[in-house]
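Please find one structure pasted underneath; my questions will follow.
What you see is the complex with one protein chain gone and the rest in place.
Take a look at subunit A:
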Amino acid sequence: MPAFSCAFPGCRRDLLVIVLVVFVGIGLPIEASAPAYQSHGTEGSHLTNITNTKKAFPVLAVNYEHVRKPFEIALWILLALLMKLGFHLIPRLSAVVPESCLLIVVGLLVGGLIKVIGEEPPVLDSQLFFLCLLPPIILDAGYFLPIRPFTENVGTILVFAVIGTLWNAFFMGGLLYALCQIESVGLSGVDLLACLLFGSIVSAVDPVAVLAVFEEIHINELVHILVFGESLLNDAVTVVLYNLFEEFSKVGTVTVLDVFLGVVCFFVVSLGGVLVGAIYGFLAAFTSRFTSHTRVIEPLFVFLYSYMAYLSSEMFHLSGIMALIACGVVMRPYVEANISHKSYTTIKYFLKMWSSVSETLIFIFLGVSTVAGPHAWNWTFVITTVILCLVSRVLGVIGLTFIINKFRIVKLTKKDQFIVAYGGLRGAIAFSLGYLLSNSHQMRNLFLTAIITVIFFTVFVQGMTIRPLVELLAVKKKKESKPSINEEIHTEFLDHLLTGVEGVCGHYGHYHWKEKLNRFNKTYVKRWLIAGENFKEPELIAFYRKMELKQAIMMVESGQLPSVLPSTISMQNIQPRAIPRVSKKREEEIRRILRANLQNNKQKMRSRSYSRHTLFDADEEDDVSEVRLRKTKMEMERRVSVMERRMSHYLTVPANRESPRPGVRRVRFESDNQVFSADSFPTVHFEQPSPPSTPDAVSLEEEVPKRPSLKADIEGPRGNASDNHQGELDYQRLARCLSDPGPNKDKEDDDPFMSC
């Protein structure tokens, strides 16, 4: 397309924006006049029924009614996504204004346009919201919930969620009622229960809004998990309060028994929701144990079980959000141990995609509903609501933090408190709950208006200003740290150390119980829920493998780029930082083989240059690398007496499939010259892992889950003869492998390999 051959990016961007605008322009009239088509369609069929005379065969006919519903849905989603696309094309705008604000503005515009055209803009249907739009967002949040910070702070989070929300609801409800009593306001018809109902609706921090805004400010982990966790866990409180007051306001009176039942209800709702979620989570984990032959549908199990958990708990009026979170958290460790890497990627991306679409749609609909919805404006009420929201939030946070800090090791500083208070955004959940209010409430419109105003205020004002405030106050940002194997080792080490010291102290504390849970998990639960032998795999190893794989894939995906840097620096060889680390394990094996056969002095052996070499393609797993190792071992043995340089040259070839630069390759392995073995160092004899199938193309393509890799038996240097033959065989297999490689076909260089 000529459009995309523009020389500079700005040109392309402008063209895309124009395209978007055109789309919007076309899309809106279609949607808005959809009802008009409906009548058309029925008329047409009616006519043909009556006349029944011979007409010309309709070559081209329009039957919009046939596709109306899916068409409209698709069109809305498409518009939402195009809008999202559009924002990111205008970097200046997206840097200042959070996406949620822009989307609401778009919704307002769309709603306004529809109204101008003369149609009735659609309102955010509560059922649509709660059953279709909200679950993906919550599942995404729950599945990827960072467990460690969450569990470390769960006490604080619960206090904020439960007590904080209760405080907000009653404070606001009470004061608003007091306000309504004042004659001049003219709202004397509003009774206490209605006000409390309103308070309970508007007091809950909304996860969608929080996610949308906090995602962009990259605040430090602690504050993030506090606000976010609170927004998730306060759902139970909201549900109970809402139902409670809704029931009461119908009846009109409250007794002590009712209050007591309310408290009981709260526990039932929250714990019940968690239980339902956990059950479905275990079911999902158990199912995933058997999916090794049907990898394609694995992601669906995750989604469906979670959705079922949500629906089941909603059915019983339990907290659907908590069920979703519990389901995601419970099933994640087991499912991830069972499913293939591709399925994991699929799950991740689908969740992100759906939650992104949902979020966009929610905000746009909020805007549209604002234009559409029935409004009753009362200055005093609305303004007071907004002010009270802020005040109660701030007071609540400060008061609770004061109490909480007595029990916390890591105290919450004033800055943290400020962000927690300021980040208490309200969102679509409040609106939907308000919309669900039956029309018998005479104040419904007023409430809706007030809710929308609060939402707008928090999202626009607080959402837009939180970023500069974070900068201004120099609040600690999220540490951008790559997963480090050292940290992982020490995390585990520290856990064991602290458990041990607690044992010495005779103290059955936090770590002791955590250890007990882990052991229970390992011996009983994992056995049932994790396929194959993987359940024995300790966390550290799983982490290590994951990291390797990730880096290998990253290395492969980024193609040339990483090799550019190292090529210049690696002239010096020992370039520990040269390339993103990949398969150190493999390179260690190779080095060990070298050492075993090139006997030299022990001191130099330790100078195992900590150099990095890319060894193999991302998707290959143990088979190919093993085979290659055997091959190299065989080669080495053949050339043991020959100059090492020649040998290392050989070894460069398999190592550098990703970076086909001859210069680099040759040089890179010079370091191995110095890697000499000590006689005391045992050879490592590699066996093929079971099944001893040929590591041909099929197994390459197939997802090899984290199987225990090379079972290296330590034995003396022997078996050369047999190895040779084995090596030949492997070589051929390897050749076959590489002739039909995995995803990296274009990048790899077959020839140098074949030349071996």
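In this text, a contact is a pair of C-beta atoms (placed from the backbone, for glycine too) under 8 Å apart; a residue touches a chain by one contact, two chains touch by 3 or more; residues count from 1.
In this section, contacts and distances are computed from a predicted model.
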> From the names "Calcineurin B homologous protein 3", "Protein YIPF", "Very-long-chain (3R)-3-hydroxyacyl-CoA dehydratase" or "Proteasome subunit alpha type", which one matches the UniProt record for the unseen chain?
Replying inline: "Calcineurin B homologous protein 3"
> Where the complex has a chain not shown, which of A:91, A:146, A:374 or A:500 is the residue touching it?
Replying inline: A:500
> Which of these touches the unseen chain: A:471, A:557 or A:588?
Replying inline: A:588
> Which listed residue, A:58, A:91 or A:155, touches the chain dropped from view?
Replying inline: A:155
> Contacts of subunit A with the missing chain: which residues?
Replying inline: 155, 409-411, 479, 481, 484-487, 489-494, 496-512, 515, 519, 536-538, 540-541, 544, 569, 572-577, 581, 584-585, 588-589, 606-610, 612, 670-671, 674, 708-712
